[in-house]
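Left out: one protein chain. Kept in place: all the others.
Here the chain labels run A, B and C in written order, and each chain numbers its own residues starting at 1.
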Amino acid sequence: MQTDRYSLFALLREAMRGNTGWKPAWRKAAPAPAYDYVIVGGGGHGLATAYYLARRYGGQRIAVVEKGWIGGGNVGRNTTIVRSNYLLPGNEPFYECAMKLWEGLEQDINYNAMVSQRGVLNLFHNDAQRGAYIRRGNAMRLHGVDAELLDAQAVREKVPFLNFDDARFPIRGGLLQRRGGTVRHDAVAWGYARAADRLGVDIIENCEVTGIRIEGGRAMGVETTRGFIGAGKLGLACAGNSSRVAAMAGLRLPIESHVLQAFVSEGIKPFIDCVVTFGAGHFYISQSDKGGLVFGGDIDGYNSYAQRGNLPVIEDVCEGGMALMPRIGRVRLLRHWGGIMDMSMDGSPIIDHTPVQGLYLNAGWCYGGFKATPASGLCFAHLLARDEPHPVATAYRLDRFARGAVIDEKGMGAQPNLH
Amino acid sequence: MVESLFAQPPVSAAPVRAGDTVLVLAPMGEAVSLGAFAGAGRAALVVRVRETFGVDLPEQPRAVPSADGQVVFVWCGPTQWLALAAGDAVEGGLMARLRAACGDLCALTSQSDSRTTLRLFGPQAREVAGRLVPVDLHDAVFGPGHVALTLAGHIPVILRQVARNPVTYEFLVFRSFAESLFHDLHVAMNGALS
Amino acid sequence: MRLTCPFCGSRGVEEFTYRGDATVRRPAGDAGAAAWVDYVYLRDNPAGPHQELWYHGAGCRSWLVVTRDTRTHLISDVRAARAVAQAEREEGAV
């Protein structure tokens, strides 16, 4: 047991014996006939759910079923940003819960996911944006979350490489959350998988759900490519594909699947030490510990399950990049790819029961899914274990659309591609 | 005392040239949009315009001159056309003539000041236009009389080719965008020539 | 991606804006609350052919009903939304 722990000592010990003693990070489990809890989706949220169910809620007989390899969806395709700089009371405590979990994650799961609290800076360019960011920053502060307002001079001191002097939309200041930052995304999936595995969770890869068995209005389990798996409680954590899986239970969701592209440049010597978001174009950027500029912009804006986007958005994002940081003109884009976003109708997620008994839904993460991972896992585990929402996730109900209690940070209404 | 106001051109720059390719601001002329009312109104409008101007309103993205050459009708959508006066030649004014001819069959709206015309011509004109406009301008595909409602870079335009020799395009652009489009075209001219 | 506007021809996607599912219909004024929630919020979101509304805003300003496969982005059909809506009215009236 002790020998399996990661530590500097373990590294040195293994170095001495040719690194032959490392164990698989997680077992390649085969499905058992039934579990107390079956989580559909071996992404960050599903694995975190399984981990917290086992660790904090004493859950037993837990399985995560994944159609491909774990971590192959959005947890491995995002731009690695974590932050809790939300405006609305339905969101802020939840994302702050996630932030606090990030802060202790590595020690908790004994896996270095490189949680790097290097700061997230949102720039503003006019008075209206300034007012909106002050409102948001103050909401954060009232929730006990860190936020600072920087004026143009302070921004210039912090990120001197931006375009201050020849800008179409001059930088007037920014809202800074110092505790925000980045996390090595793949490591989150692997770390949760390893930790859950050590608590006895079965992680079943290459096991695609093909149906949900419902008897008498109650979910009994999932049909999969590896046979039927019975479930006491069935949790869906397959954002990107939530509609497809929920449809197996006859549910229509307030969700559209959209493609969000992400970009990475060749590795260059680090000069960007925080996450910067451009307020006058569709562009945000950070620099990884390998030196790659990791950046992105808006979603392409049309329903898609194709995991790839098109040139206009690529051009738009790079245009934003050059407007903000004209010194990166000769840095080369190395790779771009797309992920499928569960774009909900108000831009906020859903963690709730469904009308089908025993079937629970974790969905609608838009592009906020990665930063939410630990809290999403915790709150979904709470819901599964206790059958009531976690106190920080009470707003994420499915019936909020019927009631009008939408959580619409951007004020864009029921138009998923605008969130 | 008859007073009048000075008419300010929408673009301050003088004509620019790169090699033999030239970009100029075309003179401001009268422009009126025709929006056909529904039902039989549209067909009747086509007939009325034919009777008055001796030409069929184009059903495709094209521009056609009236029989007397005084007016060009530019297709602007399935129920809209833009009538452009060729110079100051329309007797009594284009709007008045249209109102008399077909004011009951379509919405007539002055666009004389909405749209500014930038004219690009010369040996590199197609190359330059192709830098900004994402439609196929190959001579066999887009020739004189052809119209495209599209984007020139970020700026919405009505593009039409008005001549083949030399290749001449007109960019009809909202007046407020004219300075920016002029700049972008000028940059493209320098780039295409180099 | 390119859409063939029935009026303007083949154009790049940058000339269009997207609105979403074209299979939902605005309920009648007396429809119940559930019908409105369905219309405004609930979507099939299929992986496969999807009928959707696009607006040729940088072109002829026509709304279009496009049939596009959300897995491949291949477009199988584009019609003018107005013609589609009018045809439905006529069918409904028959």
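The rule we apply is simple: a contact is a pair of C-beta atoms (placed from the backbone, for glycine too) under 8 Å apart; a residue touches a chain by one contact, two chains touch by 3 or more.
As a working rule, contacts and distances are computed from a predicted model.
Engineer: Name the chain not shown, per its UniProt record: "Sarcosine oxidase subunit alpha", "Peptide ABC transporter substrate-binding protein", "Multisubunit Na+/H+ antiporter, MnhB subunit" or "NADH-quinone oxidoreductase subunit K"?
Structural biologist: From the listed options "Sarcosine oxidase subunit alpha", "Peptide ABC transporter substrate-binding protein", "Multisubunit Na+/H+ antiporter, MnhB subunit" or "NADH-quinone oxidoreductase subunit K", the omitted chain resolves to "Sarcosine oxidase subunit alpha".
Engineer: List the shown chains that the missing chain touches in the full complex.
Structural biologist: So, taking every chain into account, the missing one touches A, B, C.
Engineer: Contacts of subunit A with the missing chain: which residues?
Structural biologist: Those residues of subunit A that touch the unshown chain are 6-8, 10-12, 15-20, 22-28, 68-69, 71-72, 76, 89, 92-93, 103-104, 106-107, 110-118, 125-128, 130-139, 141-144, 147-149, 161, 163, 166-169, 184, 186-187, 190-191, 205, 265-271, 280-281, 288-291, 306-308, 310-311, 314-315, 318-319, 321-323, 326-337, 400, 402-406, 408, 410-414.
Engineer: Touching the hidden chain in the full complex, which residues of subunit B are there? Just list them.
Structural biologist: Interface residues of subunit B facing the absent chain: 1-10, 12, 18, 28, 33, 35-39, 41, 79-80, 106-107, 109-115, 130-131, 133-136, 138, 141, 153-155, 174-177, 179-181, 183-184, 187-188, 190-191, 193-194.
Engineer: With the missing chain put back, which residues of subunit C would touch it? List them for me.
Structural biologist: Residues 1-2, 10, 12-13, 17, 19, 26-27, 29, 31, 33, 36, 39-40, 53, 55, 57, 61-63, 72-75, 80-82, 85-86, 89 of subunit C touch the chain absent from view.
Assume only the chains that are shown with their structure count from here on.
Engineer: If every chain is a node and each touching pair gets an edge, what shape is that graph: line, ring, star, complete or other?
Structural biologist: Chain contacts: open path, no cycle.
Engineer: Would you mind checking which pair of chains has the most C-beta pairs in contact?
Structural biologist: Of all chain pairs, the one joined by the most C-beta contacts is A-C.
Engineer: Taking each chain's centre as its mean C-alpha position, how far apart are subunit A and subunit C in Å?
Structural biologist: Averaging C-alpha atoms per chain gives centres 31 Å apart.
Engineer: Distance between subunit A and subunit B based on Cα centroids, please, to the nearest Å.
Structural biologist: Inter-chain centre distance comes to 50 Å.
Engineer: What are the residue numbers in subunit B that touch two or more other chains?
Structural biologist: Within subunit B, no residue contacts more than one other chain.
Engineer: By the touch rule stated above, which residues of subunit C touch at least two different other chains?
Structural biologist: 12, 14
Engineer: Quick check: in the complex, which residue numbers of subunit C touch subunit A?
Structural biologist: Against subunit A, subunit C makes touches at 1, 12-14, 17-21, 33-34, 37-38, 40-47, 50, 52, 68, 70-73.
Engineer: Give every residue of subunit A touching subunit C within the complex, in rising order.
Structural biologist: 241, 243-244, 247, 252-257, 301-306, 310, 312, 345, 401-402, 414-417
Engineer: Quick check: in the complex, which residue numbers of subunit C touch subunit B?
Structural biologist: It comes out as residues 7-9, 11-12, 14-15, 58-62, 80, 82.
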